[in-house]
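Of the protein chains in this complex, all but one are displayed in their positions.
Labels run A and B following the written order; every chain starts at residue 1.
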Amino acid sequence: MMEIKMTLNQKTITAAIEPDMLLIDFVRSQGCLSVKRGCETANCGLCTVLMDGVPVLSCSVLAARAAGHRIDTLEGLQEEAEEFVGFIADQGAEQCGFCNPGFVMNTIALLRENAEPSDDEIRAYLAGNLCRCSGYEGQLRGIRAYLDWKKEAK
Amino acid sequence: MEQKLKAVGKPVRKKDAMQLLLGKPAYVDDITPSDALVVKVLRSPHAHALIESIDIDIALKVPGIAGIYTYKDVPGKRFTMAGQTYPEASPYDRLLLDQRVRFVGDAVAIVAGETAKAVDKAMRLIKVTYQVLEPVLDFRTAKDNPILVHPEDNWRALCEVGADNRRNLCASEDSGHGDVEAVFADCDEIVEHTYHVKACQQAMMETFRTYTEIDRYGRLHVISSTQIVFHCRRIIANALDIPKSMVRVEKPRIGGGFGAKQTVVAEVYPAFVTWKTKRPAKMIYSRWECQTAGTPRHEMEVHVKLGATKDGKMRALDLYTLSNTGAFGEHGPTTVGLSGHKSIPLYTGGREAHRFHYDVVYTNVQSAGAYRGYGATQGLFALEIAVNELADRLHMDPIALREKNIVREGMVMPAYYGEMANACALDRCMSRCRELFDWDKKAPVRDMGNGKVRTAGMALAMQGSCISCMDVGSATVKLGDEGFYNLVIGAADMGTGCDTILAQMAAECLECPVDEIEVFGADTDVSPYDSGSYASSTTYITGKAVEMACEELKGNMCKIAAGMMECDVKEVEFTGDGVRKLDGSSFVSRFEIASKSMNFNNIAAQTTATHSSPVSPPPYMAGMVEIELDKETGKVEVLDYVAVIDCGTIINPNLARIQAEGGIVQGIGMALYENVTYSPKGRITENSLMQYKIPTRLDMGHLRVEFESSYEPTGPFGAKSIGEIVINTPAPALAHAIFKATGVWHRTLPITPEKILMRLEDE
Partner (left out) sequence: MLSFNQYVRAQSLEEAYALCQKKANVVLGGMLWLKMQNRTVGAVIDLCDLGLDQIEESESEYRIGAMVSLRRLETHAGLNALTQGAMAESVKNIVGVQFRNVATVGGSIFGRFGFSDVLTLFMALDAKVELYHAGIMGVKEFAQLPHQIRDILVRVIVPKTERKTVYLSMRNTATDFPVLTCALSVLGGRYSCVIGARPMKAALYEDEKGLLAEEITPITAAAFAEDVASRADFDSNIRGSAGYRRTICEVLVRRSVLALQEV
């Protein structure tokens, strides 16, 4: 066992872990159940979290490596998510919801990097987020509706 | 048909939308204890073998191991894992653990421990010696092969489906009308080919997973990601050989199913562990297990012979399906039926004869199951390409050819159980699709000048709405404090939004806002009986039950109100917000009726209705795809996909559209990217999402979906279904487009760039 310390959703936490524990299992053990596992080969994007503000696959990062860093999961970004997820809901594009947290996290990362992305830029940035239910088009419509609404509000 | 609807037909948000989008705990692994025993299954490395010895002594000594079970520890009565109405058509060919292993990945031992590491370690220490047997790996050689997949004496088929384990036959049948051979002899043009669809995976994002515990009554309580709570209860009880009354199954939010979870895949293992140890247990399938020991689409070879006149009148159709059910027979006898029954009727117009025959065979590969489309997909792939080829041979526009032959509203369909197409807008779907897609502009082959060409292809589809004379749907509606309603169902929302759609229907009937209907589903102890969410039955069957239950509840509320207003029930009417006297002299609100119902009241303020249908009215669909094909590399880019669907009345346009878009992308994946190959020893190569390529959002172009409504008199508010049909058009439409671009008909999926470039017609 080893002890690690990190900032998880803006709270400093200390925990004893086995050295080979993955970040996804660590955050879930800390109650961040939004983070989902969908594969073993880093392909699906369901486990996306932010590490120092950058979207990463928590299934492929050691909890030990995350020690000393800032980790955000959807549990800690509710307000930022609430601003746009309603537009996805208005399309019915959330469907089974299992891909949602990873998709929402990566969209938050996208919009922080590029506040006015084109459709192609949205698709490219979110390419690593698989979805089997919605056919992707509805998610794009939702983000586009959000961006249009935001522009209008200015 | 014009209907003035307030809740039905509205793009209402799903009731769980915000909870899901904000990542709230909702799925099996979120809402069950994390310290349950970890359950894993040791899997066979051989496609066919007998376990000669299995030594678990050392493994048992690993600290934290709670139990290890082998074939010696499990009941000996065979059962099926197929989620179907009892008596199931699928053969009873399963044991929890068997001494004979029948595919690479078949279960050999169940291991339960306190941590995953302990279980993994124990699994490595189990010593198994196998007598390796010759497997049957090629389904074309399976029938009457001396190597039998199920030679056991206690194999049994409960229904007459033409099964014979001594011939590796899971099902077999021959049916038709008219004399196909005579008509063929008289036809000007015959198209005859064999088409091949592989065992594609549903690849839902949430893998199979189940939690089990002993509840306070000593019963087995199962929380599972399942589409079929009631079938699941029965199957678990069968597997464990315990009374059905001792099992309770419920489902939380489910991360997708598409039919995968219409088979009991994971449930039996933790159930067995809990039953034995009396401790909570949980099994979460890895993606690798989903890909290799799941329940994929049946691999089918469909042989089509189509005969027509030279001006395009289709006169006869002979369709033969060879279906590969794999090591076990789940959904084998049933999926094959749709390959003909839900394809041949598409061209009812004037056809003189048809024959539909099939064989379903056992092989030593992963057992197939239910996947959206359920056999119709494979049949339509074959038939639609054949029709497109016919059009090409006759130098006819493929739309014009279809216009001459498709089923139209009012026709009786001899190839569809003799049912009449009471609601059929297929003709309008096709013409609207043509318009929206701009078929006339996109269909011709256009040289882009850089080695690439653009062109378009098309396909039609049909499906069913429920399994007629079989599927049962029920709904319970309850009036609660202050006049809100609970809607309790046994159908499973697996993300499709059926909870919401059924609430919309209830709101429509009860004349209240959708927000005042709270939905619960599904729990075998609590829910009224429902076959489950499959066969595109939830909207059509469970929806009707909702309608009926609401009607009855309204009647009861009127009775309660009449009592309160001291008049006869004939003197009052339901107004949504309450009940009023027809002469206007009195009114009681819903709130007041609810309060009265809980106070010296003998009239039920909750009602349950059950519904089944003698018919299965088909939804219809037209799909058109524009591609850009790189003639130098064979790469296909999907540019634009337009689909127009007739699903009867649309209950929720957003959810209907998303169903279509999701299904289209799955269909594109099946057509171009998703492959299943085996090593010479029967091991699947595409055992992860790294190798099994489902479409990303960069692989599907643009989608546009519209609807043409028809009114199905037997459906709630005129609705039919949409859940499965949506996957059926892309594969044949893409094969058509690729033919236009290259001159080659590819009849085996997936159609990869290499196959296109090297002009490989068949494998």
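A few remarks follow.
Operating definition for what follows: a residue touches a chain if its C-beta (ideal position, glycine included) is under 8 Å from a C-beta of that chain, and two chains touch if they have at least 3 such contacts.
Owing to the predicted nature of the structure, the values given are computational and were not obtained by experimental measurement.
Contact with the omitted chain, checked across A:20, A:119 or A:148, is made by A:20. Mapped onto subunit B, the footprint of the missing chain covers residues 117, 451, 632-633, 635, 673, 675, 677, 685-686, 690-691, 693, 695-696, 698-699, 752-754, 757-758.
The chain not displayed touches subunit A at residues 2, 19-20, 22, 40-43, 45, 48, 51, 54-57, 59-62, 64-65, 106, 109-110, 124-129.
Rule of thumb we're sticking to: only the chains that are shown with their structure count from here on.
Contact residues on subunit B toward subunit A in their complex (touch as defined above): 11, 13-14, 16-27, 29-30, 34, 117, 202-207, 253-256, 258, 286-288, 494-497, 652, 654-655, 657-658, 660-666, 688-690, 694, 696-698, 700, 702-703.
Interface residues of subunit A facing subunit B in the complex, by the touch rule stated above, are 18, 28-29, 33-36, 38-44, 46, 73-75, 78, 81-82, 85-86, 88-101, 104, 123-124, 126-140.
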